[in-house]
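Excluded from the complex is one protein chain; the other protein chains are retained at their positions.
Presenting chain A:
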Amino acid sequence: MGADRWFGVGRSLAADPATAGAEACREALGGRRAGLLIVFASLTHATLEMARAVHAEAGGDVLMIGCSTSGEFTADGRGAGVVVNALGGYTTSVRAVPRDVDDLYEAGIRAASCLDDVDADNRVVLLLGDGRSSDQQEMVRGAYTVAGALVPLVGGCAGDNITQTGTFHFFSDGTDVHLLPNAVLGAALGSPAPFGIGIAHGWRKTGEPMVVSRSESGTIFELDGEPALDVYLRRTGADPALADDPDAFLTFATIRPLGLTRRTGEDIRVIFEADPVARSISGLADTPEGAMVWFMEADADQIVDAASAAAATATSGLASEALGLLVFDCCVRSIALGPDGTDLAASRLRDAVKPVPYGGFYSNGEIVRKPQAKGMHHLTVVALALG
């Protein structure tokens, strides 16, 4: 069966979404018959027509998951279009949970229940979450109750070109094709060969710690007993007027995240919003009261290398060369690195992985739940190697 497994990737930057979808899918398939398609499309290309075109190109009867992004990439480069990853020879099953399931814990359980259909020596659950939802960790917790210690969870959250407007998922359980806003998707993969997972970020904490003296979910009201926004602006040396300009604050704050103490390091919390009236700041994930947080600073070289480091870790766990990789790279890293740094990171990833094909996208939150990795991650790169 090992000889039957394959992984192909295709990319198109064609302006018309459906055309781009069909082109990318054709390249990924290379004339083969796929068992599962994994589609990454920029917000401009995240349309039902694109999803249908991809699905039709693969023969019209194939499992498909996918999501909108803040940009995609393959070994051919990065851009805003469509990337299709096609897999054959793996045991696969998929689930979609629409946004009307507002209990994210329950959504995680339902998304991961695709695992019920897959029986294999090695299994993994691929999750595509919704980066706009409040606490994706709850989704991962729900999925973990299904997968347990034996089956790793891996994936990323859909992006929206950092517009904070909304995300889309593409789904097919074989026949119908759906475009789902703000959904959660799961795909179980089974194989006689192991899967490899890598994770890296390259940030480190700096300065004196602060105590979260008042918070609720992702909103921090007080740090060290002072209004959190005031502390944040003062400690980052920001212009106080920044609080009144949401776009400028977003750009400024996303690359000045906070780190939360954990046993094996820090959990990064990206701050994206300020409330100038309540003097609070908000991130996407829970920052509990009583926790100690630091500002995180970037070591440029380590951040550049995070993608290649994650990919190298993922492939190093396999007995033989990987057939392909899926890479989930936090969209905020591109802001921190700038265009040149992002290009450099991409080229180092390509050099590290060559000649193994890979497809990835810039995500709004990265998922790995396995020993030593708690679930949701931020400003991080996650790689899944398929053996």
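As a working rule, contacts are C-beta pairs under 8 Å (C-beta built on N, C-alpha and C of every residue); 3 or more make two chains touch, one makes a residue touch a chain; residues count from 1.
Throughout what follows, contacts and distances are computed from a predicted model.
Chemist: Considering only the chain that is not displayed, what protein name does its UniProt record carry among "Sulphur transport domain-containing protein", "ABC transporter permease", "Diguanylate cyclase (GGDEF) domain-containing protein" or "Ni/Fe-hydrogenase 2 integral membrane subunit HybB"?
Modeler: "Diguanylate cyclase (GGDEF) domain-containing protein"
Chemist: Of A:G237, A:G290 or A:P339, which residue touches the hidden chain?
Modeler: Per the contact definition at the top, the residue touching the missing chain is A:G290.
Chemist: Given the contact definition stated above, which residue among A:A149, A:V277 or A:A319 touches the chain not shown here?
Modeler: A:A149
Chemist: Among A:G71, A:G324 or A:G375, which one is in touch with the chain left out?
Modeler: A:G375
Chemist: Hey, which chain A residues sit against the chain that's not shown?
Modeler: 109, 141, 144-150, 211, 261-264, 288-292, 371-372, 374-375
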